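Omission of a single protein chain aside, the complex is shown with its protein chains in their original locations.
Showing subunit A:
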Amino acid sequence: MTDFYYDYIAPWWDLLSPDMQDGALLILYILPCLIVGFVVVRGMRPYALVKAMLWQFRWSNLVFVLLIAVSVALGVGLIAQERGLRKGTARAAEKFDLVVAAPGSELTNVLATVYLQASDMPLLDGALYHRIATHEQVDFAAPIAFGDSFKGAPVVGTTITFIDHLSGSLKEGALFGTYSEAVIGANVPLSLGDRFTPAHGHGDGADAEAHEGSEFVVTGRMEKTGSPWDQAILVPVEAVWMVHGLGNGHGLDEPSALGPPFDPATFPGTPSILVHAKQLWANYALKNAFTNKDSMAYFPGAVLSQLHSVLGNVREVMSVMAVVTQILVTAGVLTGLVILTKLFSRRLALLRAIGAPRRFLFSIVWSFAAVLILAGSALGVLLGFATTRVISGIVSARTNILVEVILSWPEFHLVAAFVSLTVCLAMIPAFLALRRPVVADLRG
C-alpha cells in the first residue's frame, strides 16, 4: 500500500499546488456522498414526496437540522478559532526577533514584552545594554520599559527607532522629540494634542498620584499593527526613568538627550531589550552571546511555537470531543429519522401497494435524511463561522491581538467527510423502511 503510494501517487501528487491538493482531497472526501446519491436516486424522482415528508415533520426536521448544525459548527469553529489565534499571536510577535531580559521565565517575559501583560521584572543594567548595543552584529537595541499605565493603556518607555521598527511611518502626527511627548497606538482613545499623566503600575493597583506633575502630550499615532501595541502609549525611555526619579541615563551634561547612546554609568535599567540584528543569520550567535548568568536572550517566535503546540494539543483534544458530539448527534438524528419514517410508513406502504419499486422508497427516505444532513452541515458552517467571528471579536477587543477568521480547507475537509459518512449512514433508516410489512402498514 505505501509502496503503491510512493511509486504511483506521490510523484503526481507532489506536482500539484497545495490548493490543488486540498481541492483534490475535498473531492475525495465528498465523493462517497456523491456516489451514494447518484446510485440511490438514479432514475427516481422522489423530490415531491421528500418535500411532503420535510413539510409534514417540519418541526422535528428543524430540530434535527439545528442539532447537526451545532455539532458541525463546533468542529468548524474549533479549527478556525485555533488557526485564527495562532496566526494572530504570531503576527503580534512578528517584529520581536530577539529579546534580552533578566534570567527567568521566557513565557512571562514574552507576555510582558510582546503582549504587554505587565508583570514585575528584574532590570538589565547599563553595562549589558552597552555591550548589546555596540555588538558588531546588532543593528539596533531598543529598551522596552513597561510598568506604567494610563486608563488601562500601558505606557512604555522606548526609542524612536523601535517605533519606526514597529509601525513604519506614523499614521498621523510626529514622533516624540522631548521627554514630555508621547506616541500612541492606533486604538488608544486619545487625540493628538491630548495631555495625560501616567499612573504607576497597572489596572486596579495602579497608583494615579505617583507621577503627579509629569504630564505628556500626544504628538503622534502609530499605524495599526494588529497587536497589543495598538493600545499602548509610547514615551521616551528617558521620560520613564525621569518620572521615577532615576535620571535620564545620559551624561550630566546632556539634560535633554533623546535615545541611544546611553551612558552605561547612569543607565537606570530596563526590563527588556529588543535586539534587531543586522543580518538574519546573526540571531543565533547573538542569542548565544547574551545568554549567560546575568541575562537571557530568546526568540519570542520560538516561545510562541511552544505555546502553539499546546494550543494544537488542546484543539486536538477538543476536536475529539467535537467528533464524539457529531457521532452522538448523528446517531440521535438517524434514530429520530427511523421514528419519523415509521410515522410515514402508511404512505410508504401505499407506494409499495401501488407497485413502486423498493428503490423508490429507499430513495425517498435516504433523500429526506440527506437533505437534513446537507442543510444542517451548511448551516453548521455558517454558524461555526459566525461564532468564531464573535469570539475572535471579543478576543481582539480584549487583547488587541487581531484574530482574523477565515474558513479554510481543513474545515471544508471536515464537513465533507462528515457529510459523506452520515449520508452513508442515512441508508440505515432507508433499509429499515423497506423491511416494514406492507399490508400491516396499509391497515394503519
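One rule holds in what follows: a contact is a pair of C-beta atoms (placed from the backbone, for glycine too) under 8 Å apart; a residue touches a chain by one contact, two chains touch by 3 or more; residues count from 1.
Note that contacts and distances are computed from a predicted model.
Colleague: Pick, from "Phenylalanine--tRNA ligase beta subunit", "Nitrite reductase small subunit NirD", "Putative ABC transport system ATP-binding protein" or "Threonine kinase", the protein name that UniProt gives for the chain of this complex that is not shown.
Modeller: So the chain that does not appear here would be "Putative ABC transport system ATP-binding protein", according to UniProt.
Colleague: With respect to the chain omitted from the figure, which of A:Phe196, A:Phe360 or A:Phe385 is a touching residue?
Modeller: Considering the complete complex, A:Phe360 is the one touching the chain left out.
Colleague: From the listed residues A:Leu28, A:Leu350 or A:Ala386, report the one that touches the chain absent from this view.
Modeller: From the options A:Leu28, A:Leu350 or A:Ala386, the contact with the absent chain belongs to A:Leu350.
Colleague: Since one chain has been left out of the picture, which residues of subunit A touch it in the full complex?
Modeller: 43-46, 48-49, 51-52, 55-56, 346-347, 350-360, 438-439, 442-444
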